[in-house]
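Below you'll find the structure I mean.
Only one protein chain is missing from this complex, and each of the others stays in its spot.
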Amino acid sequence: MRRYLFTTDHKIVGLQYFWLSLIAALIGVVLSVLMRYHLVYPGSSLPLLQRIWPTSAAGGVMTPELYLSLMTMHGTIMVFFVLSVAPQSAFGHYLLPLQIGANGMAFPLLSGLSFWLTAAAFLVLLSAFVIPGGAPLSGWTAYPPLSALGSIAGPGEGLGQTLWIVSIAVFSVASVLGAINFIATLLEKRRAGMRLLAMPLTCWNWLVTAILSLLGFPVLLSAGVLLLMDRHAGTNFFIPGGLVVSDQAILHKGGSPLLWQHLFWFFGHPEVYIAILPGMGVVTEVISTFSGRPIFGRTMMILATFAIGFLGLLVWGHHMFTSGMSPYSSIAFSVLTMTIGVPSAVKTLNWIGTLWGGRIRFNTAMLFALGFVSIFVSGGLSGIFLGQPVLDLYLHDTYFVVAHFHLIMGVAAVFGIFAATFYWFPIMFGRMMNERLGKAHFFLTFIGVYCLFLPMHVAGTAGNPRRYPDFTNFEFLAPLLPIHLFMTAAAFVTALAQVLFLVNLFWSMRRGKTATGSPWAAETLEWTR
Amino acid sequence: MPDAWWLPRAISSYASAHDVQFTRTLIITAAIFVASQFGLALTIWRYRARDLSPVESKRSGPRLELVWIATTAAVFIGLLGMGARTWASVQFSPAPSDAEAVEVLAKQFAWSFRYPGKDGRFGRTDPRMVNEAGGNPFGLDEGDAAGKDDIVSATLRVPMGRPVQLTLRSLDVIHNFYVRELRIKQDLVPGMQIPLHFQADVPGTYEVPCAELCGLGHHQMRTTMTVMPPSDFDAWKRGQSQ
Partner (left out) sequence: MDSMSAVELEPRRNSVLTGLAAAGAATTMLFAALLSAYVVRRGISDDWIPLPSSAVPFASILPSVGVSLLLSRARKKRPPAITGFLLTAAVLAGISAMMHLWVWKGISLLASPSASFFFVLDSALLVYMAAGVFALLWACKGRKAITVEAVSYYWLYVNALCALVLAFLFVWR
């Protein structure tokens, strides 16, 4: 017990992060299934809900505020505790030292500390579900004044919002500590003779991800501190004057809601690259291994990774085209945003280039890597619409945006996690995962996510707003219900299919075929240790 | 596919220009989608492992990469440029001076609209005088004569074929005014007064949802925009300002 509590062993820390993100993913999926169910059956009663939330689900019927708080927690849990944990902190801690021939991370103490801070942040966040008032309803983006005014702005906006901010602040500190550890390890702990350029692509992606974390999370932390002060110390960073909420005049004045948006998205956009880059690294290595060919355009891949990281720090304003921001800023942000499609296209070309002329073996890891490429292209293409202000003025805050980011983050990044799990399972658990179950899981999931998210673009094109607990108040939304029913059905099936993964994971840990040596005939160092 | 499963009808020349750019983007992205998914499938099929199939060790050359970079950059930036003028016409050109002025006020969870009345001037408002139940959602200051003839309405009416200049305000949190048929939306930010102008050319009544999460009633914050023949609109205004 003590061993796990105070460990600084990078492998155990990696596993701790892995299990944390798995628990978070399960919670996140359950929340999303509840949401999808409510959207198509808004008045229906689910007795289980009443047991958990007696006030906001009286009679088992989900209230709008409960829906919005589930949505807020779904987004927060998935973005932070799944996508900012598994790809980087879980697989990174475990595999990075192995891949560079180091005997551990540069600062083992930071490994343990960053995990426990992350775990603490997770518990603080989850506690919002059980405190009076419940979880916040302002979305994972927490825009003030809605998030700054306290419970007068809505249920969950009291203690729940405060817990949310504290959780994110602690998570930010944990992430920065982890980033420092990763950067120092990658730059200084490579075994003698491994030049930087010889580092595996996974390591390059972990490096750029760590740099983005290093630069982005402090900004989120500062925004969180300012928001806490507006809420509890009476300051006016984000709250302007002249507000009247529920017939009560608010005494704050002089602040700017847009200031929060700039600070938040300065972090928030690099965050999505933090979520996807490690997965891209895994996909690159997996495709290369199972095509039997070296990575096509290896140096370009490394340059493209840096280009994505660098440009990723400059495009945050594309989340703010309708915010009231200066149109001149919009021009600059949109040009940079369209530009960031170029290194992504380079990566796609190089993945296909690696496959071309190869001898492709189709195991589960490879299937998820190939699925990643397909989904990444699909999700990226909707970005071409959204990056243009003229089109974004129509599509912003509709289901078109929800489709876009779910394809890239909710699917592609998760495919990266699946690929990494199957690929590195032999190292992490000494056994092989079951291929039959793995392939069944892949095909059901691949078809399921396309059924779920492709039609969502149609709903968005029709102007279906997002973050609506139900669609009963607008005539133009009624004809879209069949699409939503289809998506809910797809969501159910896809969620159920993940059981195959869980079964495979836990069964293989105990009873999987023993792995020896380098089961995949891969050429990177982790297989030789 | 039902009509309702796509862009609703465009009711302004701006909306039509938007749809041209939307279609352009759709064609290009659809082409890329088909080409890349098909290309991926073809590659996987052709190079699936069969016994004794050789592995070609082609190396990438900088030329292929650079051509690819130049092509994708040209397509993405070019596409952006093609839509730029349309967008700029909304964002950079001011409304014509004879535009119909309307003030929009959003609050949790209702919309209010205000017209300046016969004197052409908006009366002063004060948040302390906001009284929803008493019929004063804007908080019109009784002491200001200019406000006496202001027309307050829960729905938006605009004259067909005439420019309209909205001034968007919020009383509490961020909301968003979204008219699908105009293809525009704009956040209403507390502490800011944000202008938005358009010209609607097709009569009818159009639903207006709120498009920025504003609390538990976000999905219920509904109003309508009615585009009326100019004579009807003028008659309505005259009838209102008694």
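Chains: A and B, in written order; residue numbering restarts at 1 for each.
FYI, a contact is a pair of C-beta atoms (placed from the backbone, for glycine too) under 8 Å apart; a residue touches a chain by one contact, two chains touch by 3 or more.
Values in this document were obtained by computation on a predicted structure and should not be read as measured data.
The undisplayed chain touches these shown chains across the complete complex, A. Only one of the listed residues, A:Y67, A:F107, A:F290 or A:W316, touches the absent chain: A:F107. The chain not shown here is touched by just one of A:F91, A:Y143, A:W206 or A:F237, and that residue is A:F237. For the chain left out of this panel, the touching residue among A:P64, A:G134, A:G255 or A:G357 is A:G255.
For the chain missing from the display, the contacting residue among A:K189, A:R361 or A:K439 is A:K189, taking the whole complex into account. The residue touching the chain not shown here, chosen from A:H10, A:H38, A:R231 or A:H404, is A:H10. Where chain A meets the chain that is not shown, the touching residues are 3, 7-11, 103-104, 106-109, 176, 179-181, 183-185, 187-189, 214-219, 221-223, 225-226, 229, 233-237, 253-256, 259, 262-263, 266, 430.
Criterion: only the chains that are shown with their structure count from here on.
One simple way to say how far apart two chains are is to compare their mean CA positions; for chain A and chain B this gives 28 Å.
Those residues of chain A lying in contact with chain B across their complex are 63-65, 68, 137-139, 143, 145-146, 149, 153-155, 239-247, 249-250, 255-258, 291-294, 296-298, 300, 322-324, 327, 330-331, 334-335, 338-339, 341-342, 345-346, 348-350, 352-353, 355-362, 370, 373-374, 377-378, 381-382, 384-385, 387-391, 393-394, 396-398, 458, 461-463, 465, 467-471, 473-476, 479-480, 483. Touching chain A in their complex are the following residues of chain B: 1-2, 4-8, 18, 21-22, 25-26, 28-29, 32-33, 36-37, 39-40, 43-44, 47-50, 53-58, 60, 62, 64-65, 68-69, 72-73, 76-77, 79-80, 83-84, 86-88, 90-92, 107-108, 127-128, 130, 132, 139, 171-174, 176, 178, 180, 183-187, 189-192, 194, 207, 209-220, 222.
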